[in-house]
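Omission of a single protein chain aside, the complex is shown with its protein chains in their original locations.
Chain lettering (A, B and C) follows the sequence in which the chains are written, and residue indices restart at 1 in each chain.
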Amino acid sequence: MQAPAQTSGSGLRLAIVLGLVALAAIVPILLPSWATLITLVAAKGVVVLGVIILLQAGQVSFGHAMYFAVGAYAVAFWGRHMGPGDLILYLLLGSAAATLFGAVIGLFVVRYREIFFGMLNLAFSMVLWSLLEKLYHYTNGADGIRVVRPTIAGIAFQPETFQYALLYVTLVIAVVASYVAQRYLDSPLGHMLRAIKSNETRLEYLGVSARRVLLIGYVLSAFLCGLGGALVAVAQQIATPEFGYWTKSGEFVFIAILGGSSSALGAFAGSAVFEIVRFYAAAKLANTWQLILGVVLIAIIMFAPNGLVGILNRNRRNAEARR
Amino acid sequence: MSAPLLQARGLEIRFGGVVAADGVDLDVIEGENLAIIGPNGAGKTTFLNISTGYLKPLAGTVTFLGQDITRLPPRAITRLGIARAFQIPQLFLEQTVMENMMIAAAARSGETSGWRRLLDRPEREEMLRLLDSVGVAAFAERRAHELPEGQRKLVDIALALALKPRLLLMDEPTSGVASSEKMGVMDILVAALAREKVSSVFVEHDMDMVERYAHRVAVWSSGRIQTVGPPAQVLGDPEVRQRVIGI
Amino acid sequence: MKGALRPALGAAALALALTAAPAFAQDKPAQIKIGITTFLSGPASVFGVPGKAAAEMIAEDINKKGGIGGVPVALTFVDEGAGGEALVSNYRRMVQDEKVDATFAAISSGSCTQLVPIAEDLKVMNFMWDCGAASILEARKHRYNFRTQANATPEMLAVLVYLLKTKPDFKTIAVVNQDYAWGRESWEIFSTALKAMKPDVKVVAELFPKFGAPDFSTEISRLMALKPDVVLTTSWGGDLDTLVRQAGQRGLLQQTTFVLGIGESSMQRLGADLPEGLIVGARGDHWFLHPERKNDAAFKAFNDAFKAKTGAWPIYPVYHMYQAFSALQASYDKAIKANGGKWPTREQVIDAAGGTEFQTWGRPVTLRADDNQGLEAQIVGVTKSAPGYDFKVLDNMMVFDAKPITTPGGQKSIEWLKTLTPDFAKMNVPTFKHGQ
Partner (left out) sequence: MDSTIFILALLDGVSYAALVFLVSVGLSLIFSVLRIVNVAHGSLYAYGAYVAATLSLAVAPISPWLTFPALLVASVAVGVVVGGVMERFLLRPVYGREDVLQLLITFAVFMIMDNLQRLIWGVQPIFASTPLKLLPNVSVLGVSYTSYQVILLPAVALLTVLGLRYFLRHTLAGAVILAVTEDREAATAIGVDARRVFLVTFMIGASLAALGGALASPTTSLVPGMGADMIVLSFAVAATAGLGQIEGAAVTALMIGIARAFVIYLQPEFEVLVPYLIMVLVLLIRPMGLFGVDKVRKI
């Protein structure tokens, strides 16, 4: 998502990414409980990637948790009515359902911009959330639906090994999703999407339908949210209406800004910091975890406008300048 | 005289109580550079807005190559071959100049790939040449917001030219360009228009420019076209001089 | 991809080094580690915070007395209110990294639904210490999960039987429950049983206001216009307080018989705003003036200590927490005995837990071997003013034995409830006056 003028260190970046993926893959072998945590970090990173795509167009959705929930519930409903399935099937289901949903709602919301875009997404997500809570007989209400552990590519794993298998699948998906998102943003459609942010009028005057461009970006982001939702549902073995509540949507935007909305790396860096802070705080600082996250976010916005990745880049540039 | 490229008939539009156009008829002829002059706030830019579909007139029609385009949105009109350059440059400020140009190139070819890289497209050389021809090739890898106003203006025109239009509508093409460079820029621009066989309409306040580069001049005042004709004739008319130019 | 992992890795390694104990199963360990999930944020912290205070108090007391089998207990808490991701991650961390010997999870049925399968996966003993959804243990057989208290079925059934015994002639009923799983499930149980035992009663309104709703004015207006003989609510926390106060202010509580399914936990807070004559359930035989226990010095000491620590008398989650510890103690004692006095393995403790009977601050509870469901007695009473208390107390209390009102092992609650007959309400239950 960076202009070529600034990607001179792309080899270095690749090395960093590979190093971090390797780290994410190895750490849980030493610390078993981190397998699920890192799975959740990577899966939510995929969701945040979807939110970041829309941020490229300057549009903030305060309702994207709805696609996250759709992905999760698609998996949960399958498990409930059709019995346990395969992870690959689950992921296809979750992302397909979210994509479909995104395409339908997208047709309405891409006519709107900025605050109206955000509000309409919020409104749709609140309708979905109310329905998940209300349709108790189908959704189990607030308790949510259990997601039965799937096989992976036909192999039935034991609980101990399953969490590793899921972790590695999720890491692969995260890497592939990042690459796909990056390719998309480097493509004509991606550049047109970014053009919506700075000058939609000009885009129309180049003969491009901004709505169409935005719709494609919107559907792609819904797809990523659904995929992440399906992964989180499998990792947590449950789907609850909380997945679709507005604070969840806010959390995704929060993570995107925290990490830095200008790169795929930001989605995962933000997700890692957010989840790890919350993970430790829920255990050690139960009384103040929201306080801590809130202060961290304000500090990032005030002092590091490009998020965690921005800090990283700045340090690197400074280091290069000194050399 | 060949058939008009663009034909406006009976255009009417008002904003609140202000009448900007009240029965405007105007033709643009293939191959010409038509200048529109008139007092400030007379509605000259409004004509560009209507011709490109940004505003819908209360009455009247605009036809382009024989097709009624009055109710079409800007993007459809652009695809028919009318491009526009703006008084305030309209660029994609966060992207590089080359990316700006390549978006235009992709738009021209109707490209909708979400996979192939924009900058790997074959038009790169062509776009660089185009930037070179308006004198901003040196800025190709800079982000648009880093450019000085004058250079942005040129990129804005280059973006329009990148579409290979039949007709280019320009709103004060050299405002913002340093006065010492205005003539040079216009020379290049007019040469490019001739080379690419692009007709043009430009709204202008600088009468030297009009005199030097326009084939014909239309005087817009009080919501109407008062006169149309060759620059020498129109600018020589004392009434025009008094009402429009204020001399 | 995860830039922040590197420093975090160091922190985690440190945490591991500090907390990991050598895992030699048969040696007597340095401590028995217990991981407890409870609400420390969000509306359900009205239960979670007292629950945590109780756990700390009880653990301190156990350790003062030499621990369980001579081994002290150590507690770790996780906030259920921090969201599903944090809950699951932390649960796994407690079990896999801190290697806790047992977990007490959880308060909300949603958390239980989420954590029970994980406990099975991780082969760790889990006591569902407070969650009430009947379906969790009825869906399939568990080895590692036990419920150390009753579930929604006996809790609702006791309240219904009490109502039928004390007000046998009512013709119409309305319900105002929170719109989430507990509110829905408790009404499903109550209404199914009511239909079986007294089919002529008409349900005139089923209202499920939003969980956490700040205002019930419209619901109250509607009920005042409908004038049902009985209004049931199984709401709790701030929702129940608001409902009772708003209804009281407008005279609805005086106009109709109100049944507060789990109102015991709100009585102290509501103070003088709670009128006399409301039927109140307690999610078990929990009452700090339990008629069968109130002269027990240890019981009184426990209640006084809790009051001194927190400023309030214990409510049901406090007693539920005690039950979890009591069940743990009983299971370990039984396992040690079975192992010839040697320290048992985790699996041996699990084997011992099934069928265990343990003491509580009410009647003893049994972990039914068929399905690991706790068999717990129930108290239901009616509110009454009493000298010496600035809030209403329970009067005309009935203490229901667990067995007759609990779904038999291997059956689904709703199916079983449908088989009940009007005679069911004629069961013999002792009644106690306040102070008797």
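The rule we apply is simple: contacts are C-beta pairs under 8 Å (C-beta built on N, C-alpha and C of every residue); 3 or more make two chains touch, one makes a residue touch a chain.
It should be emphasised that the depicted structure is a prediction, and the values quoted were computed from it without experimental measurement.
Q: Which residue among A:V60, A:A74 or A:L193 touches the omitted chain?
A: From the options A:V60, A:A74 or A:L193, the contact with the absent chain belongs to A:V60.
Q: Quick one: which of A:M82, A:I115, A:A156 or A:V176 touches the chain that's been left out?
A: If we include the chain that is not displayed, A:I115 is the one touching it.
Q: Looking at C:M224, C:A305 or C:A386, which residue reaches the missing chain?
A: C:M224
Q: Can you work out which residue in C:R245, C:R346 or C:K412 touches the chain that's missing from view?
A: C:R245
Q: Of the residues in subunit A, which ones touch the absent chain?
A: Output for subunit A: 55, 58, 60, 108, 111-112, 114-116, 118-120, 122-124, 126-127, 130-131, 133-134, 201, 246-247, 250, 253-254, 257, 287-291, 293-295, 297-298, 301-302, 305.
Q: Which residues does subunit C use to touch the chain missing from this display?
A: 40-43, 45-46, 48-49, 179, 205-210, 212, 214-215, 217-219, 221-222, 224-225, 237-239, 241-242, 245-246, 249-251, 269, 273
By definition in this document, only the chains that are shown with their structure count from here on.
Q: Can you give the whole-Å distance between the Cα centres of subunit A and subunit B?
A: So the centroids are 43 Å from each other.
Q: Roughly how far is subunit B from subunit C, going centre to centre by Cα mean, in whole Å?
A: 75
Q: Residue numbers in subunit C touching 2 or more other chains?
A: none
Q: If we count contacts the way the header does, which residues on subunit A are in touch with subunit C in the complex?
A: Touch list, subunit A to subunit C: 16-17, 20-21, 23-24, 27, 30-38, 40-42, 44-45, 133-134, 136, 140-144, 146, 149, 159-160, 162, 171, 174-175, 178, 232, 235-238, 240, 242-243, 265, 268-269, 271-273, 275-276, 278-283, 286-287, 289-290, 308-309, 312.
Q: Per the contact definition, I'd like the list of subunit B residues that touch subunit A in the complex.
A: The touching residues are 52, 73-76, 78-79, 83-84, 86, 90-96, 99, 102-104, 106-108, 111-119, 121, 141-144, 159-160, 163.
Q: Looking at the complex, which residues from subunit C come into contact with subunit A?
A: Residue positions touching the partner: 1-6, 8-9, 11-13, 16, 40-41, 76-79, 82-90, 92-97, 108-110, 113-114, 117-118, 120-122, 133, 179-181, 184, 211.
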